[in-house]
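Let me begin by handing over the structure; questions about it come next.
Left out: one protein chain. Kept in place: all the others.
Presenting chain A:
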């Protein structure tokens, strides 16, 4: 979650905390054993070298019309061993789920099973072209249809749009469906353009509403960290198109009044969009259909464990209620007597005529579908229910084990993530950011910080169900130790952290003030300076 735009404490880093690590290493190379300095690929150029042996093209007459062949591009030349070493070294500068607890709240950083990787790479799934004749890809269409079936079953919803490429893209799909349904019902001049979004929502919610031509109206949270039902009711009116609500919400709490909220929203003629980022907390235990929602995206890269990959690719199918079921994006899979086929255009005989258009190229994130289906089949009905149970148990265990030394923002129980704020750091001179950086030195990826915005200096901790009790106990011991250390007056320890990482705190303000967004050859740099 968001940490950008926070002021770093670089200015406060004195010599004392500053050069200690590197100076202590005192190596000629600047390397520290396994921690290796690695220049950019562009700085390792051996002109003329390549890591791919391709045959020389035969002599032929180009058919490029009036277009000239290009000159020098500026790409560096390297052999295969050099490239492999370069990217292996870069990988070693990353924290990952494979290496440790990654409690990034709202991101569900759970274990990524390798079976799923293996299956996604079967040539019959990875080496098929999206425009092959449908008869030659019946298994692929069957796989999409099967995953769609389980997503509908797990949510209790009658329809699902499979093509969105990520969570935010799913939001776009769901809100487009809502707008299309409203225009179908009330006419295209409908003045239902207001969307209610809680203050605690993910930033993508208001951004998506705006991208769909809606205006955003914030609803406040009540003292328990949930939507203020009365405030919500007061805001409902005949200009409201929808509410966008995350449930469990971004404070890690279940919206107790959700059924009443859904009723009120529907009574006002509006739709209920649910942000399903936190579906992991309830999968197999609660069906969103039973809560009265109309649309919900499912981040396959969260609940269904497709790898986060350093920031994607994701996948965000959207389940839809009966009222929205026809307002889907193209394409979609249908099953007829002749097997599976794709409805790719509104002119298709099998189209329902209400489709709102296309959201991306081709048919959806097939590679993610394979992994998600493998995940669902591996867990089965019992395993998925256990996923939610253990995710919630782990988070509550962390909450119970830390609430006497840190300040929990709301009364529990929580769902799959535990929210603390920075009241416990009051007067210590240590901020949430400093605390997070000290966690890094202890071998942990920090939790989501400064989000949600409804509490001060948030710590949003999502351990997920794939952490053992031992792993949680070790984490708890560190968190308690750090909290005590902060309160004991040792602010210096935090302000100077992290000390043992490949890089220490980075100057984000400077990066934004004078953006350097690409490498330029030194020659050009020198020219620019003249």
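Just so we're on the same page, a residue touches a chain if its C-beta (ideal position, glycine included) is under 8 Å from a C-beta of that chain, and two chains touch if they have at least 3 such contacts; residues count from 1.
Methods note: contacts and distances are computed from a predicted model.
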| item | value |
| --- | --- |
| Name per UniProt, for the chain absent here [options: "Succinate--CoA ligase [ADP-forming] subunit alpha", "Heterotetrameric sarcosine oxidase gamma subunit", "Sugar ABC transporter permease" or "Probable glycine dehydrogenase (decarboxylating) subunit 1"] | "Probable glycine dehydrogenase (decarboxylating) subunit 1" |
| Per the touch definition above, residue among A:196, A:370 or A:430 touching the missing chain | A:370 |
| Option touching the unshown chain, where A:142, A:184, A:239 or A:492 are the choices | A:142 |
